[in-house]
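For this depiction, one protein chain was excluded, whereas all remaining protein chains were kept in their positions.
This part shows subunit A:
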Amino acid sequence: MLNAIIPLLLDSLASAALIFFAAVGLTLVFSVLRVLNVAHGSLYSIGGYVAASICLFIASRQLNPYLSFAALLFSAVFVAAIFGPLIERSLVRWTYGKSEPVQILVTFGLFLILEDLQRMIFGVQSFYEDAPMRLLGTLTIGGVVYLNYQILLIGMALLVVIGLRLLINHTRLGRLITAVVTDREMAQSIGIDTNRIFILAFSLGVFLAALGGALATPTSGIAPGLGADTMVLAFAVAAIGGLGQIEGAAVASLIVGVARVLAIYLVPSLDAVAPYAAMLVVLLIRPYGLFGSMTARRI
């Protein structure tokens, strides 16, 4: 039984790690900007498309295949540098202080625009480039074969959790972000440039989403519709952990990963239901998520 479950677990955790990248970006953007970005999933798939294009270019020119690892990282930075400031300045900034329906609808409009732009630029065929995965090879422990790339993904996710925590607790930027999250007006009145913080935080969120998409290319490929699927999964994970909670998103992706394993093991046909069912159960018991805190009702 263990021989069956452990590879399954690794597989689920690797895909949970990918969702985690998207979810943690979503949660970060929500906690700083207080905007739920419905277009977040599209940025994940854009990151994937850019990474796949660069990797395919590297393969076609027969450059050093190890360059594709740099390409994965570069494409995330590239997408964040272009889309982060652009979207924050043009659309998201306009929704600050507006009601949730307005914020959700504006970003939903953006989602529709980005989905079609991807279709126009990258076409409707799916992209698949597994050079980075093949390069890393496999690992055999006790007769079970593991993909090293999957282990790398889980390691990267852990690295992101630690990195974000270090960034927020131990750097100047992190303290500024904390100040803005705690009390936006007070932060502004003591001279913190909140607009800059918003751009940086949003771009960081975009970077994390795009990184997830880029890292997903070698294992699962990129196809139209990925943005919409990722969006709800990232949403589910962020909601389980509690919107705005970084460690919460990490624990939530673990829960979703394990829930999927259990579903595959017990009722295989229902594996796609597992993340949403987990979200439903958690939100019904704790609507503000596992790690979130209750906010007071408006008077």
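Convention: a residue touches a chain if its C-beta (ideal position, glycine included) is under 8 Å from a C-beta of that chain, and two chains touch if they have at least 3 such contacts; residues count from 1.
Here is the rule we use: contacts and distances are computed from a predicted model.
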Options "Cation acetate symporter", "Branched-chain amino acid ABC transporter permease", "(Fe-S)-binding protein" or "Carbon monoxide dehydrogenase": UniProt name of the undisplayed chain: "Branched-chain amino acid ABC transporter permease"
Sole residue of A:L110, A:M133, A:M156 or A:L262 that reaches the chain not shown, by the stated touch rule: A:L110
Per the touch definition above, residue among A:A131, A:A216 or A:M279 touching the missing chain: A:M279
Subunit A residues that touch the omitted chain in the full complex: 36, 38, 91, 94, 98-102, 104-106, 108-113, 115-117, 119-120, 228, 231-232, 235-236, 239, 243, 269-270, 272-273, 276-277, 279-280, 283-284, 287-288, 297-299
